[in-house]
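Every protein chain of the complex appears in place save one, which is left out.
Going by the order they are written in, the chains are A, B, C and D; count residues from 1 in each one.
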Amino acid sequence: MTDRARALTLQQVDFAYPGEAPILQDASLSLAQGDFHCLVGRSGCGKTTLLKIAAGLLRPTAGCVRIGDTILDGPSRQIGFVFQTPSLLDWRSVLDNVLLPISLHRSVTATDRARAMDLLALVGIDAHAQRYPCQMSGGQQSRVSLARALVTEPPFLLMDEPFAAVDAITREDLQNDLLRLTRAQGTTVLFVTHDIAEAVYLASHVSVMQSGRITRSLAIDVPERASGDSRYHPQAIRQCEEIKAALAPALGTVTP
Amino acid sequence: MTDRARALTLQQVDFAYPGEAPILQDASLSLAQGDFHCLVGRSGCGKTTLLKIAAGLLRPTAGCVRIGDTILDGPSRQIGFVFQTPSLLDWRSVLDNVLLPISLHRSVTATDRARAMDLLALVGIDAHAQRYPCQMSGGQQSRVSLARALVTEPPFLLMDEPFAAVDAITREDLQNDLLRLTRAQGTTVLFVTHDIAEAVYLASHVSVMQSGRITRSLAIDVPERASGDSRYHPQAIRQCEEIKAALAPALGTVTP
Amino acid sequence: QDLDKVTIAGWSKPISEITNILAEPDKGFFKAHGIELGYVPGTGGGSAITNMLSGAADVAFTDPASLYQALDQGEDLVAIYNIYPQNVFNVVAPVGRGIETAADLKGKTIGVYSLNSGTRQNLLFLLHQVGLTEQDVTIQVTGLLNFGPVIQGQVDATAATDTGLYIGRLNGLGEVNVINVADSLNVPTDVFVVTRAYYEANKPILRRFLQAYRDSAQWMIDNPQEAAKIAVTRSINGRDEAVNLGIIELRNLSAQSETTRTKGLGHFDVDVLQDGADAFLAQGLISSALDMRRVVVTDLIPE
Amino acid sequence: MTAARLASIGLFLGLGLIWEIWVTISGVSSLLVPAPSAVLAVLWQGLTDGFLWPHIRVTFAETLLGFALGSIIGFAFGVLLSEVDVLRRVLWPYILASQVVPKLALGPIFIVWFGFGLTSIVIITALICFFPLLENTVTGLRSAPADQRDLFRMLGASRLQTLLRLKIPAGLPVILAGVRVSVVLAIVGAVVGEFISGGQGLGASIIAAQGMMDTTLMFALFIVITVMGMLFYQLTILAERWLLRRRQTGDEI
Partner (left out) sequence: MTAARLASIGLFLGLGLIWEIWVTISGVSSLLVPAPSAVLAVLWQGLTDGFLWPHIRVTFAETLLGFALGSIIGFAFGVLLSEVDVLRRVLWPYILASQVVPKLALGPIFIVWFGFGLTSIVIITALICFFPLLENTVTGLRSAPADQRDLFRMLGASRLQTLLRLKIPAGLPVILAGVRVSVVLAIVGAVVGEFISGGQGLGASIIAAQGMMDTTLMFALFIVITVMGMLFYQLTILAERWLLRRRQTGDEI
């Protein structure tokens, strides 16, 4: 697959549910191959909607989504999606849930199984592989859904607040693992988070959404990225402040 | 209600699902009236389980829970609970969902309705009061469930990561609102969060859980609490570090 | 004047062949004798008796076979009027199947309406007269549209009634041989049956009832055209007046016999009824000998 | 929508035509299979000369009353048996007996208990149609997710409230599937009831027509019954749509 083919572009996307006010307006995003693009924005501003459009799950009312040069007109298997809710199948074990994306397209081999177990180990729940989702804690469930998205090594990853339900330490580990994996595979990532520090730590670009529009886009340039310390780099803290400021003047409905 | 009656105590609570390894072991907590007690711990360590036991939803295999001097032997209406998932009723409007705790016990008055609308305004979704849960974003749903727990002004509040799905700014607003309300009403709060800064900002006490045990308990003593700036007070940052350190040596299964 | 209520438990729904009963609102035969007539539909002669026993009706319009069975089960019943002294049942086989007499039925497959229908009971009478039993033939349930399987060759012959044959012929049943049960053992088709207790307690009413019934039967014999017309509105199956007439004429024939011509409508030949009971006993269809002389009471039949 | 309706009507006409042609060329006896043209003619006549209407009215009333009674019984027992486990264990053999024992053979007993006419038929109808609703109610009431049940426990909801405000609304789609089956069985029940003890109505007329070997009329009656079934079914669909108007359905996919 060429680099060009692994680019993801949203061109002036509008979206509205039939008979309702528009949710997205003129939203454009452009991710080059290997970009780790974070999307931040206040709750309800349209991040999940944007992600679903980028995935082909929703059809924009105007504008279009391109994968490489082709216009996306439905969900594509090239895209891995981590939903905001874990969306696990109750009647399948954790391991089988992780293997689902594979088992839908070919029979599962021992290698797949080993790989799934590795991913479960990565997210810290390999001990629970034979359990069922209803026996897992909230954070454990969301980690299973993360492993499921990673198991096919898709060239694109769309992630909707994947770490919202896990603790600070696990979160840092997962961030590092995710960075390592996506860099190794050259994955193009669009990542929604409410944690600005997380965005700045992970992203090559951060976009700020407000009421359905993308109002700000920053390239992140914190040095010595790979080390955990880069989180506390002054440049990182400065960029956090900048994003926070960009978020603040939202047409907020929150009355303090 | 006397102050004493509004204390919440867990005495050496053990819990295990039948035929499984213990999930809680010898967990003790003591909340005086008006305490804002935060519980932090890694994902899967047993926080939700502890909260459900404190609420009377699960019965401890050993030990007991007391409200004031009486042993809790089932869910009590004195306790408001914010679940880790929003748990809204699909077939009721947002407003009706918020009014549910009232409508179960008496007919809803105009005052109740006004109060529910105020709470919805507080959490920033009064404009959506007549919508249905499936039309709301993830963060909006969790805010509805927050409003629902507050509407009866219960003397006890158990909250399971209530702000996990909302953005940083909304979150700060909600933290301040929650502090204001619980202080005004003298509410006793047990609050689970993964955000250590949040714990330190909100809590009078923070307990650290590890693999089903409470391994550390700190009183928080950051000065000039009411101001938003206290978040960045050096003492606050110090206590954050302390908690983080206490969390770190967990019997982690996360392989970095 | 107060009317006495008498309800008939019929063996069928209100069909055109009992137009003399259904015509009551138009003709008032029963009202004229101080009787308010009721009718409850049934699903066979057995149900007529059980409906009567259940108290839903006073008089059962039923067949001798059902009467035998009920007597055998220990019910104390009396037969008070011979509605159709002529047996109307038959066995029908297309010409060319080699079935011309009852004896030819041996080894054949014969259709009946259902296992509790008159076609089956009367087929058994017929077989008994030529020394055959149920085991010598194959009895096949075919439902009311019994000529279909005969035409299609799924059964060799089918047991039917005179009216069934009549309608079959109207619908293009080809050339057939007909073996009439009446020719070997002319067991009556239907009789009025009441419990002995009711009989003892209500003789005057029953007498008037039978008087009225006989009037209605006589009217239908005398005025088949008028009856056929009334059947169009009063019966549930009488949309076609011409067909009604054919059916009514067949019923009028079956209501009359040698005995009724000499003694009057409704009179019995007790011996035939006794022969029928004996045939049932011989075939093991009932378990004890019945004395029909005790069961048939004639004192209420109008002269 | 219109395409589907068109296809439906087209199929109906097409089948009718094939059937008509087959009847004509095969020369099959009208004792077995009537010609569709003759059936429609009889149907038209029956509707215009008013002969069919009283029967339609009777069967309609029986179906409606029987369904009303049956659905109340089915729903109430469904609720009762799923709330009171002991009751389920004790009563299920009797409920099964009520279903498998043939109503046709029970006729006389119904008459002893309920007399002749409407009451008996309504009760037979109810007896035939209550079971699907019962089973679906039992299953539907189980479908509320665990977290919502926990919520209601926390809110101190009484058992009745949990039932009315949570379990029934959550189970409504399943319960309504039971209603759809029950309403269809109610028509079957009314017809069977008329076989047993009716002197009037579409079921009684079918038996009468069969006795006259009038297959043409019988098929005309089948059409009437089917249209009545479609009417009742369509009404439940409309009611369902209204009751579930706020739910997400799987239809988008």
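Keep this in mind: contacts are C-beta pairs under 8 Å (C-beta built on N, C-alpha and C of every residue); 3 or more make two chains touch, one makes a residue touch a chain.
Quick caveat, the model's predicted, so the values are computed rather than measured.
Although one chain is omitted from the display, it touches the following shown chains in the full assembly: A, C, D. Only one of A:Gln11, A:Ser30, A:Thr61 or A:Ser76 touches the absent chain when the whole complex is considered: A:Ser76.
From the options A:Ala16, A:Ala32 or A:Leu100, the residue with contact to the unseen chain in the full assembly is A:Leu100.
Set against the missing chain, the residues C:Ile18, C:Leu53, C:Ile221 or C:Leu290 yield one that touches it, C:Leu53.
Although one chain is hidden here, its contacts on subunit C can still be listed: residues 44, 46, 49-50, 53-54, 66, 69-70, 72-75, 114-117, 120-121, 139-146, 148-149, 152, 154, 285.
Interface residues of subunit D facing the missing partner chain: 1, 3-5, 7-8, 11-12, 32-33, 85-86, 89-90, 92-93, 96-97, 99-102, 104-105, 108-109, 112, 131-132, 135-136, 138-139, 141-144, 146, 149, 153, 162, 167, 173-174, 176-178, 180-181, 184-185, 187-188, 191-192, 195, 203, 206-207, 210, 218, 222, 225-226, 228-230, 233, 248-253.
Seen across the whole complex, the unshown chain contacts subunit A at 52, 55, 57, 74-77, 79-81, 83, 85, 87, 89-91, 100-101, 104-105, 132, 134.
Note that only the chains that are shown with their structure count from here on.
The most central chain, judged by the distance from its Cα centroid to the centroid of all protein Cα atoms shown, is D.
When C-beta pairs in contact are tallied for each pair of chains, A-B comes out on top. Subunit A and subunit B, compared by their mean Cα positions, are separated by 27 Å. None of the residues of subunit A touches two or more other chains.
Annotation for subunit D: no residues touch two or more other chains. By the contact rule set out at the top, the touching chain pairs are A-B, B-D, C-D.
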